[in-house]
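Every protein chain except one is present and positioned as in the full complex.
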Amino acid sequence: MRRFLKLPFVWMFLFFLVLPYLLPLIKGYTALASEILIYAMFALGFNLLLSYTGLASFGHAAFFGIGAYAMALTQLKLSDDLWLGLLMGMVAAGFFAGIVGAIICRKRGIYFSLLTLAFSQMFFFIAFRWDEVTGGETGLTGLRRPPLRLPGLPAVSLTEPMAFYLFALAVFMVVMILIWRLVHSPFGSVLQSIKQNEVRAKYLGYNTVFYKWVSFTISGIISGLAGAMFLLQQDAVFPTYLNWTESGNVVMVTIMGGGVVNFFGPILGAGIFVILQNAIGAYTEHWLLILGLIFIAIIMVIPEGILGLFKRTKTVQQ
Amino acid sequence: MPSGIDFLSQGINGIVLGLLFSLIAIGFTLMLGVIGIINFAHGVLFALGAYFAFTLRNSLGFWAALIISPLLVGLIGIIIERLAVRRMYGKDALFCLLLTFGIAMSGEELIRMVWGKLGHSIAAPAFVSGSIDLGFMLYSKYRLLLAVLSALILFLVWLFLEKTSYGAIVKAGAQDSEMVAALGNNISRMRTLVFGIGSALAGVAGVIAAPLWSVRPGMGNDAIMPAFVIVVLGGIGSFWGTVIGGLAVGLSVSLAVMFFPRMSDLVMYILAAVVLLFWPRGIMGEKSILED
Partner (left out) sequence: MPILTTENLTIAFGGLRAVDGVSLKIEKGLTSVIGPNGAGKTTLFNLLTGFYKPTGGKIFFGEKEITSLPVHKIARLGISRSFQILKIFVDMTVFENIRVAVQAQMGHGMEFFVSRDRLTDVTKRAEDILEEINLASKGGLKAKNLSYGDKRILEIGLSLAGSPQVLLLDEPTCGVGAHERAGVARFIHELTKKWTILLVEHDMDIVMDISDRVVVMQQGRVIADGTPGEIRNNDTVREVYLGR
């Protein structure tokens, strides 16, 4: 039984091991594969909130961006240790998610979404205007990828795309398995019950607001880690990382892949999104038009997402 | 240190801006309160209003553009509602939000394709070019016209909601599900109408704002975000909440420009966060079905 459960992870790991060699077939490159992993991590963290807690955040790009800025600032002002940078990305994002969550976790439905959006815009403008710290509109550039240091082993350089990809894969696998365990833990059950009927969950004795806050904060921490990883990938950070369109994208990616009905949906969605963005971008500068139309089509035709579609055909057959 | 006159002039600017913000938000909050949807495309509809006016003004003049552009935008709104948005009714509000997010994304790009990537500045119509002497200071004639027009249109919306039977139905739609049930099939027509009116209001705000802010493909973002904040501030679906919220945002932005210019973009979000701590549903908000 336990071996069986772990099978999807093994397959996924093997798939991602060969992905960098498959991507050139569709004009991709190794860095694109890293981007997929990082975006998938972001979407998985977001989906913890959307599908497993029932909270539709429309401001998650803020925590992604905060993670990236924290990593950059750690490197510029403190130390260029890889682990410290990643840790700071998570701490900073978790800190701000904790504050925002404390204010808004009592709110429900659309109101919650509106507020996440408003708060994320606040962070966006801080990043945009606070030139001394964030570099303002031009962001922080020229950062570098510190080498990977593990105790007892020689430092490994991550500057080669493939080396960084393998590092990202390791981080991704750890994060994915942790989130998997989280949603299948007793805590995950409570979140599910809150999603399905919050009043009842309260009547069972759960302090639902607190649970939602914890979920929000964890989700923020994961987003921050993804942001910090993205900084390493791009060697730069811009205020646009925090913009509301980015927040919308992660919602779309999660829904598109079928995250609402399947744990792995956000990963599929992230893969499609990053590849599409790259592919359409190669043909036309108006790729936003195409992307927007694809979003519209997905919401209208398969609102349950691509993996949800499989579930639908399966149920029909039964 | 800013002088009294500076203070006064920024105060007046704030009120002018506030009326414009209220006008931008009123259509948005109407859709949210009455149909229960967040329309992310509101900003694009606003931008379309401005661009239509930009194109029409050369041949037809300001007043014709002021009438025709919003009608065109309203028509586009109705088409969007009939083709796409109506399929989202009854589903989770998130889906409509994402649908209109997609529309906003492609809409902005379409504007870029049709009118080009770069912005254009638009001169105020000749009869209001220049400034007027208010006795203690000179003030832009166009800004005054903008304030008067915004207030006038807001007043018309109020008249429609409060003094016409159709307005009563629209208002009831937001609060009274029995009334909605009694309407039967007409509810579908009512929603289309509200979506059309909301879009036209976004369009007219765009026409009026164009000479002030100039037209750019991304200008919708300057409209949609204040609209969100004003709804949070004023309360979902509330007319007076929207006006108060709009003025509060306008004034705080203008005063911030004087004291902390770099925080002028930020101040409305801070305002919203503070208000929310004291009025959880916004200043005029009532408990809403949208919270479930």
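As written, the chain order gives the labels A and B, with residue 1 at the start of each chain.
One rule holds for everything that comes next: a contact is a pair of C-beta atoms (placed from the backbone, for glycine too) under 8 Å apart; a residue touches a chain by one contact, two chains touch by 3 or more.
Source: prediction; values computed, not measured.
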{"item": "Visible chains in contact with the missing one", "value": "A"}
{"item": "Chain not shown: contacting residue from A:Phe187, A:Trp287 or A:Phe310", "value": "A:Phe187"}
{"item": "Residue of A:Thr208, A:Ser247, A:Asn262 or A:Gln277 touching the missing chain in the full complex", "value": "A:Thr208"}
{"item": "Where the missing chain touches chain A, by residue", "value": "178, 181-182, 184-190, 192-193, 196-197, 199-208, 211, 214"}
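We take it that only the chains that are shown with their structure count from here on.
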{"item": "Inter-centroid spacing, chain B versus chain A (mean Cα positions, whole Å)", "value": "32"}
{"item": "Chain A to chain B touching residues, read off their complex", "value": "56, 58, 103, 106-111, 113-115, 117-119, 121-122, 125-126, 128-130, 244-245, 248, 251-252, 255, 286, 288-296, 299-300, 303"}
{"item": "Chain B residues within the chain A interface of the complex", "value": "32, 36, 38, 40, 84, 87-88, 91, 93-95, 97-99, 101-110, 112-113, 221, 225, 228-229, 231-232, 236, 262-263, 265-266, 269-270, 272-273, 276-277, 280-281, 288, 290-292"}
